[in-house]
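Every protein chain of the complex appears in place save one, which is left out.
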Amino acid sequence: MRKKKIDAFPYLMCLAAVVLFTLFVVLPFAVGVYTSFFKWDGFSDMKFNGLKNYLYVFQDDIYWKAIKNTFVYAILVTVLKNVIAFFLASILVKNFFGRTFFRTAIYIPVTLSYIVIGILWVWIYNPTFGLLNSFLSAVGLDQLILGWLSDARVALFAIIAVDVWKWIGYHMVLYIAGLQAVPKDLYEAAEIDGAGPLAKLRYVTLPMINSTIVINVLMSITGAFVANYDIVYIMTDGGPYHSTEVSLTYIMKTAFTDYNFGKANAMSVILFLMVLVFGFIQLKFMSHEDVYD
Amino acid sequence: MKKIMALLCTVAMSVGLLAGCGSSSGDNQSVSGSDNTGNGGKVVMLACEPEVPAEKEAWEEVAADFEKETGIQVELRFQGTWSDIPQTLQQSKLAGDQIDIVRVGIGTISSTLGAAGGVKDLTDLASPLLDRYSDGMIDNCYIGGHLWALPYYDASSYMCLYNKTLFDEMGLQAPQTWDELVSVSKALSEKDGVMPIIFQGKDGWAWPMMYTETYNQTTGNKSVAAVQSFLEGESSFVSDASVQAFDLVKKFYDENVLTQASLDTDDEGMIATFAQGKAGMLFAGTWDYETLKDSCDFEIGAFQFPVMVDGSHSENGYGVGDYALAIPSFASDDNLENTMRFLEYITRQDNAQKILGTSTMIYEVLKGVSTESDDVTKFLNSQIAGNSSEYLDWLWPSEVNDALSTAIVSVISGEMSSQDAAQYVQDAYTKVCEEKDYTYAWWESWTQEQWDAVTPTKIPDLTQYMQ
Partner (left out) sequence: MKKKISIYHIVCAVILLIMVIICIYPIVWMFFGSMKDKAEFYTNIWGLPKQIHLDNYIAAWKNADLGRRFINSLIVTLGSMCIMIPVTSCAAYAVARLNFKGKNLIYMYLLLGIMIPAGVLGIPTFTVAMKMGLLNSHFGLMLIYAAQNIAMGMFIMRGFFISLPRELEEAAMIDGCSRFGCFVRIIVPLARAGVATQVIFNGLTIWNDYFMANIMITKDELRTLPLSIANFVGKHSTNYPELFAMLTMATIPVIIVFVLSQKSFIEGVAAGAVKG
């Protein structure tokens, strides 16, 4: 297969993806980067502003608070989603009556519209007629009753709980698929070697589903950075006093409430660079199976 | 082979698109207004989806009547939600779509669209129509002495309501003074499962409503002038009036008129709490009145926001032009006659009643157009007359409003002193001046060129069409 001529086949295979991606994702983003050097209200002519928008972002305490929240959010969501989803998957991978029902039930929140989730959870957390506080006082835990969305100490976690609840079903399905694919004879072999449940988990299951874990972790992390706008917006929109602000809510507010597109784009670019660094670090660390040659 | 075909198709398609991108970039400059169909021409109105389906039907009916009478076709482009409209308008401009009328909020015009030169100056164009508006009801559509939009919806104001049935049962009277409010609140709190006032405190944007009411009083009923002076950079927001207004909002909380529950309650939750009889009173905007009226199976009464500062009177924030009709500056002047004829047609009393009568109309913005006549409505109407100040959040930029919301919640929660809160708002103002070149009185610094871009080149004579 050694030819002097460059083999065009692999490039042709990639062409469509690269072209589509460049046109509709990279090009608009490049326009966004360009916009970040201008003052622009979205209507009138853009005014060149040099690096000033970036300076404003660096001086903006709320943005850095939002970034900090985003990191807390990303870490917690990633750990919780993956641990719980893996645990549920390890139960639901087994063959028992009603398994499809359970799988479907847990998947249901994934399919729900944010508008329903917003009303429902804000009302569950409601102090006057909410289910959570009624439940807590019914079981005698009155001291745990809190202003779930108004207390700056807990509001972010109250949102994270909803995010985890919404997406757990999706990650569970991926884990079920991953677990199904682990050959049964490996477990048998491990049992012969005298491995207990934890050892089997450590030495058989986890290495075998590594690629599934990588997908799930990557999805949760990037989701927390670039796709959690809806859920935070409907729950608190960043309040009280910006204690639940995440990067995306602040960016969207700057763009569509304050009509400051230049600064919003500068924030986007900074966020992008941060995700870029962390995304690739994560991939480097976790993808050791990628030595295919 | 199918896959090969699919692949080739995709590739070919993508390449074609890429090529198209380069070549067609100059082709999209079709002049708006040139797209006239029929002999009478066409008017296009961009608006968000109507409040209720009946409103949409009414618009269509009136538009059809208009076409029958004048031969001018009307295209009603209802799209998205209210908050999508500025972006949709911008896109239409980019795409060269014909848009002759856009329905926006006056708040959007005063904060962005106006300063950006996005809408035409209607001062001369619409002058024959002004008589159709009730006294004072169009005033706040004037910004810098020019008219930018015609209000076309109910006016709104803040309101205090109480559960009259519950009050009667408990032998309570609607509070007239602050002391009465405190004692009524105390009586209500002692009843199991009832709180005094419910407020949508989870929605950050709602807090400036309450602040407006206290600020109106601490400035000696000169809040608008005070805010204008602050926004023009003539005075700092850190003043006794501002600080005291924070203190007064906190007083609601400290004296248990407002409780912790309000901090966790959103708009819908507030309606639900009140409708379930779990709160004796409510402070909200009149836009919630329709839903409240439909949801409560008890009698509702209204009362005046209490006087908290000696020597001032209670004043409600109010605004006209929640929905207002403006003409985008990119609309062709050639089509102005048709556009204005349509505006003239829909502001006629019978047509306005048809369209606006589908929603609750508490205030009579257009003469003779209203739907409500219950006690609460009567009370609100009597309250508004000579007793109101413009919404402050329509005057200041969104960043200042956001800072104010943050500051109020921080003050209530004890995170910030009132003094620091006022400074926080002042800092937000300084920041917005720097970051966005914000000027309150943008109309004063406009060049002739900027004025030309929004000034209509000809003024059609509307009086010939008016009945």
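Note that the chains are named A and B in the order they appear, and that numbering of residues resets to 1 at the start of each chain.
Simple rule for what comes next: a residue touches a chain if its C-beta (ideal position, glycine included) is under 8 Å from a C-beta of that chain, and two chains touch if they have at least 3 such contacts.
Please read these numbers as outputs of a predicted model, since none were measured by experiment.
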Open item on the list: Among A:I108, A:A138, A:L201 or A:I281, which one touches the chain that has been omitted from the display?
Closed with: A:I108
Task: Touch criterion as defined above, residue of A:L51, A:V79, A:L141 or A:A181 at the omitted chain - done: A:A181
- [ ] Based on the whole complex, identify which of A:L146, A:V204 or A:A255 touches the chain you can't see.
- [x] A:A255
- [ ] Extract the touching residues of chain B with respect to the undisplayed chain.
- [x] 3-4, 6-7, 10, 17, 20-21, 24-25, 28, 48-53, 77-82, 84, 87-88, 90-92, 94-95, 97, 268, 271-272, 275-276, 287-288, 290-291, 294-297, 322-323, 359
- [ ] Considering the whole complex rather than only what is displayed, give the residues of chain A touching the chain that is not shown.
- [x] 6-7, 9-11, 13-14, 16-18, 20-21, 23-29, 31-32, 35, 42, 87-88, 91-92, 100, 102-113, 115-117, 119-120, 123, 129, 131, 165, 168-170, 173-174, 176-178, 180-183, 211, 214-215, 218-219, 222, 225-226, 229, 247-248, 251-252, 255, 261, 264-265, 268, 271-272, 275-276, 279-280, 283, 289-290, 292-293
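In this text, only the chains that are shown with their structure count from here on.
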TODO: Using mean C-alpha positions as chain centres, tell me how far chain A is from chain B in Å, no decimals.
DONE: 35
- [ ] Report the residues of chain A in contact with chain B in the complex, numbered from low to high.
- [x] 12-13, 15-16, 19-20, 23, 39, 41-44, 47, 53, 56, 119, 122-123, 125-129, 147-150, 152, 236-242, 253, 256-260, 263
Task: Touching residues (chain side chain B, partner chain A) in the complex - done: 7, 10-11, 14-15, 17-18, 21, 83, 86-87, 90, 111-113, 115-118, 195, 198, 201-204, 260-261, 263-266, 268-269, 272-273, 276, 278-279, 397-399, 402, 405-406, 409-410, 413, 415, 431-432, 434-437
